[in-house]
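Taking it in order: structure first as structure tokens, then the write-up.
Omission of a single protein chain aside, the complex is shown with its protein chains in their original locations.
Then we have chain A:
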């Protein structure tokens, strides 16, 4: 970077021993730097972006994964978008940096769906960059930098921690995402859908990420109530928090006797429990993960944009599919099926939610041949608004006509 930067730290070569030199465990507050925030974004702008900031006139998608922006100054910039697994090593980041050094003067960016974007300013470099990216593969054979994710495609899956790092998941994140994206890979590098399809995954119904507002959502669910570990609950839990964490009021305080000692604990009314796991989030002595009980629910029809129709929440259509590591075949099959029926039937520009609302949910369940279960019928507090208070409906195979 030749231009003057805002933060002096970026002018100096990286010193891996600096933190250790500055930190003295005996005096942790000495030399402490705090509240400096993230570095200012525009010091990492490629020169062409910096020059044309706020002056863009138009863009076009040249081919899947490749965008071209035009500025009022006459400048153009080409952007190549590549998929990433989100969970990556420093070796992989270094490889990205090497590519950026080779073709993009050291500049690169990540998108809000964890794709990578490389910027170049001429077509010759663009072709060289793309050829290079296409040739890079992991030893196992998978592409390191698949190009795609633009336009009416299935782009990267926004996902969570799963069994890699979290303690409340009902399913894995990275594993399911890899299995689904492998199966839908053709949709990542093409524009054959009626509109873009956003897929998201959350490994429990804390719903970190975007499952509640995605075209197709993969959600980890439990099906069994928590176990209460009476012998340690008093020491590790703030019991009123566990009681207040329950959306259905299924938890109440209780006293039990262990080895002659009275102990404060809680009891779960299993008929009221819907296995959300909120109490475990607040209280480590109420675990509920279960190999056979846990699985995945599929929701469809959410979106966040305002285009034509207002943003929508996604809705439950498949209440349960089993966890089948390492490739989750039932989940993969269900998602591909939903996508294919959508591709075949929806009109241009229709997101999955728009399409379903046009044809009606009963027709959608008939088209996809997904069995409708009572689990899809809302029964939580404001449920009434989701029932049909109209005589408008279509006869489908769900209604037995004699």
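Of note:
Note that contacts are C-beta pairs under 8 Å (C-beta built on N, C-alpha and C of every residue); 3 or more make two chains touch, one makes a residue touch a chain; residues count from 1.
One rule holds for everything that comes next: contacts and distances are computed from a predicted model.
Here one chain is missing from view; checked against "TusE/DsrC/DsvC family sulfur relay protein", "Energy-coupling factor transporter transmembrane protein EcfT", "Phenylacetate-CoA oxygenase subunit PaaC" or "Cytochrome d ubiquinol oxidase subunit II", UniProt names that protein "TusE/DsrC/DsvC family sulfur relay protein". Across A:73, A:142, A:234 or A:373, the residue that sits in touch with the chain not pictured is A:234.
Between the chain not shown and the residues A:28, A:141 or A:326, the one that touches is A:28. Even with one chain removed from view, chain A keeps its contact list with that chain: residues 25-29, 206, 232, 234-241, 264, 281-284.
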